[in-house]
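This report concerns only the one structure given below.
Up next, chain A:
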Amino acid sequence: MNAREARPGDLGISASRHAGREAKRELPGDVDVWVFVIGEMVVFAAYFAAYVVDRGRNQELFLQSQQLLSPGLGVVNTLVLLTSSLFVALSVRATRTADARTASQCLALGGACGAAFALIKSFEWYSKLRVGLTISTNAFFMHYYMMTGVHFFHVVLGLVLLTILWREIHHTDAPRAWVIESGACYWHAIDLLWIVIFALLYLMR
Partner candidate 1 sequence: MTRTATVAARPATDGRRLRPKLDQWICWWSIPIFYNLFGLIFVYFTKIMPPPSPGLTQDEIVAFIRTNATNLQIGFVLLALTLGLASLSSGIIVVQMRRMSSARVLAYAYLAVLAVAALPGCLFCGFMFVLAAFRPDRDPRILVLLYDMGLLSFVGSLGCFVIQYLVFAIAIVLDKRAIFPKWLGYMSIWGLVTELVALPSWIFRGGPYAWNGAISFWLGTAIFVVWEVCLVVSLYGAVKRQPLDEILA
Partner candidate 2 sequence: MNTTDQRICLWLVPAFAALLLVAFWIFPGFFPPMSPTMTAEEVAAFYREHVGEIRASMVIVNLCGISFIPFFMVIVVQMQRMGNPSRAFAYSYLSAAASGATLFALADLAWLIAAFRPERDPQLIQLLNDFAWIAFVTPVGFIIAQNLCLALAIFMDTRRVPVFPRWVGHFNIVAGLFMMPGALAMMFMDGPFAWDGLLAFWVRIGAYCLYLAVMFFVVRSAIDQQASEDRLAA
């Protein structure tokens, strides 16, 4: 977008913008990333709908299959991802106050939690596959593997983004606030989608 060139490029301008915040509400990140995030949310809504429709057609099967999941791992993973989001949010905050040290530390912790999520998820898949529960076992597991799989892809993409943000904070003198905000926004969206997936796959009866 052309508009982006006019965006504040460094923390100094961002801070001066800070003063006028009561007058004008600000968009966190840039518009482009919001187009992306909202699009992702709409696309995931389609996966949710497909799941609930299939579930309604065969509720008994879904209830029984659900019992074969490990809700404990699901809860742990939710907490891990929430913690990751908290660190990333704290990092964005630190960026705004030009506290580069805290910003990069929080971002690293957030990334570590994201990686832990991916590891736990991989372990969960492995333990399911080992006992013969595969994508073609039944309709429930088809949705389970597809939804968690597509989400996993987003987590990996998000980790790549967090790495880019980390470089931005570390290797530039004045990290651009909108870059950090945009990346963080995407990461929180991944967290948000997981909250819904967790409720649908593990909890609803």
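How these were chosen: all candidates are chains of the complex that A comes from, given by their letters.
The rule is simple: contacts are C-beta pairs under 8 Å (C-beta built on N, C-alpha and C of every residue); 3 or more make two chains touch, one makes a residue touch a chain; residues count from 1.
The structure presented is a predicted model; accordingly, all values stated were derived computationally and were not measured.
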item: Interface partner of chain A in the complex, by touch - 1 or 2; value: 1
item: Sites on chain A touched by candidate 1 in the complex; value: 1-2, 4-5, 30-33, 35-36, 39-40, 43, 46-47, 50, 53-54, 135-136, 139, 142, 146, 149-150, 153-154, 157
